[in-house]
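As you look at this complex, bear in mind that one protein chain is not there, while each of the others sits in place.
Right after this comes chain A.
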Amino acid sequence: MTTTWPYLDIHQSRTHEPTPYEFKLAATLEEVFTKDGHELPDVIRGLNARQVHAPDGAPWTEESFRAEMNRLGA
């Protein structure tokens, strides 16, 4: 932890630099929220329609999306 004044750190909530997969998922989520809606079924449908899948390549389910967000957002 730096002790130099001033402390000006753009990223204080990250534990790591996001991976390309995480950037892609986040950007797609923003697009889905903007165009498709805010309900969970909207999100799952929107992600799958854009072919942005889970790391294992499988289409998202509500269960897999909840689990992944819990992993990435905790």
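By our rule, contacts are C-beta pairs under 8 Å (C-beta built on N, C-alpha and C of every residue); 3 or more make two chains touch, one makes a residue touch a chain; residues count from 1.
Everything below uses one rule, namely that contacts and distances are computed from a predicted model.
> The chain that is not shown, which UniProt protein name from "Aromatic ring-hydroxylating dioxygenase subunit alpha", "Hydrogenase formation protein HypD", "3-methyl-2-oxobutanoate dehydrogenase (2-methylpropanoyl-transferring)" or "Multiple sugar transport system permease protein" does it carry?
"Aromatic ring-hydroxylating dioxygenase subunit alpha"
> Which residue numbers on chain A touch the omitted chain?
Those residues of chain A that touch the unshown chain are 1, 3, 5-14, 18, 22-23, 25-27, 29-31, 33-34, 38-40, 43, 65-66, 69-70, 72-74.
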